[in-house]
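Every protein chain of the complex appears in place save one, which is left out.
As written, the chains take the letters A, B and C, and residue 1 is the first residue of each chain.
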């Protein structure tokens, strides 16, 4: 249904914690950074209409620590859609078959004016991703 | 089996994102901050033996946004123990009945010398928390 | 002219970097956290009028690394006021005579409606700090 999209995320020295590995919370930042890049057009479109995508659930399975000079790629895809929510699944990997983590987030569509959850807009199913920054795998 | 422990976490202006709410990744930082405070003695004890507690899974359900001047309390408890891992459950709340989020993390015991997962030390079951910074509920 | 105000800031495990010390950028976060707490009433007052205090310059001298369980106190005071800007000086210390860093920031008064720098409001000189969360030294 939805294609897989990938983007790289740059590890920063400050992402590391005292264990010399990327801190666990930063993985969620990587997911968000990837969403922001890959869904740039959708986000702009929706927020122009006063609609925001809120994260209501996140889960992450940490498989292998990420180090400073690792190449980090996020591959994501819409795994399920509901009436007003959708699930995104993610793989955080090195682009060469080594997995750092897998994750899933649940997003809901929220109308900033009405202050309530609303149905996913029609347009959502038609153009799930930015034409500019993404590449399918 | 294990008691519930609580500690407050201070919201920083920089925890907020462009939505004026605490960013989703920061919730995991709050959980970690609470663990570090409440299990201070256990962590020091174990790391003195070259043993580290690694996070292998985290999940968080976001119920209500956290704002800058909110009072944030983390209540946590060991919800399950396995041979070499244990689960911690968390409530992120305002100390007066309002829930911001619930979460669960899975931690494993890792021997830094042998570079491998090991069985939970005996001592773990006996003194799960710091005597100094925690308070049961 | 202006009194010295102090507040504590809690070190988080994620503030540490791979050197096992609080990362240099986080010092600016500590300064901001202290400002936000100590000037809470002023900030709310001004932002109610559509006025924001923007940081235009920061400098920090790092003297001694901060570790996870250090007690961190920020003492700050308004060191100079101009027509539309003012300087804050800071000491980041352990509350017992040990200095971690000293710093200075320059803030300007900005009108969010007019999108321009404006003169410091009269009220600024009269009540420089929150009555509730601060304590003079």
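Assume a residue touches a chain if its C-beta (ideal position, glycine included) is under 8 Å from a C-beta of that chain, and two chains touch if they have at least 3 such contacts.
Only a predicted model underlies this, so the values are computations on that prediction, with no experimental measurement involved.
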Considering the complete complex, of C:61, C:98 or C:116, the missing chain is touched by C:61
With the missing chain put back, which residues of subunit B would touch it? List them for me.
13-14, 16-18, 20, 23, 25, 68
Contacts from subunit A to the absent chain lie at residues 9-10, 12-14, 29, 32-33, 36, 40, 68-69
Please identify, in ascending order, the residues of subunit C that touch the omitted chain?
19, 23-29, 32, 52, 54-63
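Keep this in mind: only the chains that are shown with their structure count from here on.
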Quick one: subunit B and subunit C, Cα centre-to-centre, how many Å?
29
For subunit A versus subunit B, what separation do you get between their C-alpha means, in angstrom?
24
Where in subunit B do residues touch at least two different other chains?
29, 32
